[in-house]
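One protein chain is absent from this view; the other protein chains keep their places.
Now for chain A:
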């Protein structure tokens, strides 16, 4: 066991897989010699060689397109898109190609590639360094979408993603790279150093997809969240004193619906949290499933606290971000209904 922040855990996952499997290649913009703008690939080129970890031209569609070809050949590319906000040029390759290759070729070809990309706000990233585009990908059949909230899960989920024979979009909440963040920007930053989920095994292990993590067990309310919002939820529950189940979904598609249903049937109340904009966001999917499967258990309308339906602003970040105050207010109001 070692203490790792999320950056180190992600790097460790790639290091483990590159050591085990010569077919694992890592590439993207600035990931080679420099080690990535967030340091996630630092040292990998030096350790594994220029051919295993290298820089690419600035062309997201090219990065993913090349990876699809390599993966179809039989390699296991792990590519980085520097910010999720810049993944759109690769959208065609992800949705029309990587996600459909197995289906349209009846299994003759498939694309076991992993696309890593930093997501989420809370870092004054403005419109193009803060987005949470997960719903644009969970809508795509043939693609798996996962998002860790802590170093332990980040490493285990990433190793799982690299080993998975389907294309996986691996979203990294960059606000959590160095420590958990509860949505209150006025508190001093916390590091992963003292946190139990910052204890990460050095070697190989995996975290399964379709397995939510029960962050906290309670009886009055179910909070469904992922990424940075997991820590906002934890803090808000503490602040309000409500006895809530907090489920970190970890894998959005495939989704651990079973754990969600079990929790909602127990509590009868549901709060859905995400940073992404509200309309047609992933929360809508969660709510639709819950009302279908837990209709008779529900004691109150399902509430969602999300980013507003606007582009992500710069100066008004804390009015936009669904932080501690907004989530706490929502919890309090819900418990009164």
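Convention: a residue touches a chain if its C-beta (ideal position, glycine included) is under 8 Å from a C-beta of that chain, and two chains touch if they have at least 3 such contacts; residues count from 1.
Throughout what follows, contacts and distances are computed from a predicted model.
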Hidden subunit of the complex - UniProt protein name among "Phenylacetate-CoA oxygenase subunit PaaA", "2-oxoisovalerate dehydrogenase subunit alpha", "ABC transporter" or "Na+/H+ antiporter subunit A": "2-oxoisovalerate dehydrogenase subunit alpha"
Among A:30, A:184 or A:210, the residue in touch with the chain that has been omitted: A:210
Residue of A:74, A:188 or A:203 touching the missing chain in the full complex: A:74
Hidden partner interface residues of chain A, rising order: 25, 51, 56-57, 59, 61-62, 65-75, 77, 89, 92-93, 96-97, 100-110, 141-142, 144, 164-166, 210, 253-255, 257-258
